[in-house]
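Note that one protein chain of the assembly has been removed; the remaining protein chains are unaltered in position.
After this line comes chain A, so read on.
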């Protein structure tokens, strides 16, 4: 005879990528599960699942977090932005810079990198190298050796500088 499996669920209301959402999920779900499994937003990646690699980075109330460490109840009434939304109108200039400077290879770390950088660049358009290194030290990349990523940030700064000059 099969044993029944009992599971509590919780109701969640939050805003994701500009849209309101209502979901019922087990409280043990992590934000990364909700995104990848329930909502099929697979741009957010998983790799270590212990908050070490940054592949699962998303913006929660405007701040970068590791979605593998965020439990379902913690997103109640919050605002979340994932990689899918970053280019909803056009490529973000940092995405463009990644393309031009070889900031990605396999691309698996890339959404997390872009999210982390977006968070930084929104606070500070002209971060110093040190600030960039500090901010990205929680995002691992195994392919690029980070050099392309650094070039991409430099490129971004150049573009922003030029724009400012024109204005």
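FYI, a contact is a pair of C-beta atoms (placed from the backbone, for glycine too) under 8 Å apart; a residue touches a chain by one contact, two chains touch by 3 or more; residues count from 1.
The rule is short, and it goes like this: contacts and distances are computed from a predicted model.
Participant: Name the chain not shown, per its UniProt record: "3-phenylpropionate/cinnamic acid dioxygenase small subunit", "NADH-quinone oxidoreductase subunit C", "Xanthine dehydrogenase subunit D" or "Multidrug efflux SMR transporter"?
Facilitator: "Xanthine dehydrogenase subunit D"
Participant: Could you pull out which residues of chain A are in touch with the chain that's been left out?
Facilitator: Residue positions of chain A that touch the missing chain: 1-5, 26, 28, 36-37, 40, 42-50, 52-53, 55, 82-84, 86-87, 91, 95, 98-111, 114, 129, 132-134, 136-150.
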